[in-house]
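Before anything else, here's the structure in question.
Selected chains from the complex are presented in situ; the others are not included.
To keep things simple, chains are lettered A and B as they appear, and every chain counts its residues starting from 1.
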Amino acid sequence: MKSFRKELYFNISTRRGFINITPQVEQALAESGITEGLVLVNAMNITASVFINDDESGLHVDMEKWLEKLAPEKPYSQYAHNGYEDNADAHLKRSVMGREAVVAITEGKLDFGTWEQIFYGEFDGKRKKYVLVKIIGE
Amino acid sequence: MKSFRKELYFNISTRRGFINITPQVEQALAESGITEGLVLVNAMNITASVFINDDESGLHVDMEKWLEKLAPEKPYSQYAHNGYEDNADAHLKRSVMGREAVVAITEGKLDFGTWEQIFYGEFDGKRKKYVLVKIIGE
């Protein structure tokens, strides 16, 4: 069994945003030399997500609006977590969208459906954060 | 390390529905000959889910009603994604229910709790869609 590990860094200038990180994960896979196995892609910060969905800008607008409805950022005082911090909503939004994606590797490629793309979801940005790519296989 | 791959196809006649796919995953596991490892089961379409819960028809009624409350299908015009398409709600419902399940394989079987069953959750049906089963182990 072979294993490979890589960190991907992000520093988004807004509080929230979605970035398609499929090219970076494909690059890590190429570097690993692994052709059959699994890749785990997970946020290393607990106010961010890794998820798989569509790379369509209208959908990202809908997701932002929907997550704000499910777990509003403001008023900050509605959350017990917010005292020294103001990011309780980011922890909740990340709970909806998930921490990680596990993707099959087949014949050296991400074994994806037609429209699947991997996203980094930032819910408390304006600072350096990161994602782990861990690949195991042969 | 051994690996095994199989696609499962679905064509649900309604927009939404839940199908217990545990027998198909068990069949794939038997075909693989793998007795220790992990199986990844994921939707290959981004308007569908794979998740693990109870095979109880009342609960499925509750889930349908609950997901419609969290991310209503209509009016279609409430979503920026809906122009050529009308399925923004399906992308959001799938975000709640998740894309994938990872299940342990022990002594040649799905290592499950008593009531665990694997479901395919369709949120934009009436057409052919599919699920990937990828097994790695020995």
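General observations
We adopt the following convention: a contact is a pair of C-beta atoms (placed from the backbone, for glycine too) under 8 Å apart; a residue touches a chain by one contact, two chains touch by 3 or more.
All of these numbers come straight from a predicted model, not from anything done at the bench.
Of the identical chains making up the complex in this file, 2 are positioned in the shown model, whereas the full set numbers 3.
By definition in this document, only the chains that are shown with their structure count from here on.
Once the centre of each chain is set as its mean CA position, chain A and chain B turn out to be 20 Å apart. Of all residues in chain B, only 1, 3, 5, 38, 40, 42-46, 70-71, 79-83, 88, 91-92, 94-96, 98-100, 102, 130, 132, 134, 136 touch chain A in the complex they form.
Across the complex, chain B is touched by residues 1, 36-38, 51-54, 56-59, 61-63, 66, 70, 96-98, 101-104, 106, 111-116, 136-138 of chain A.
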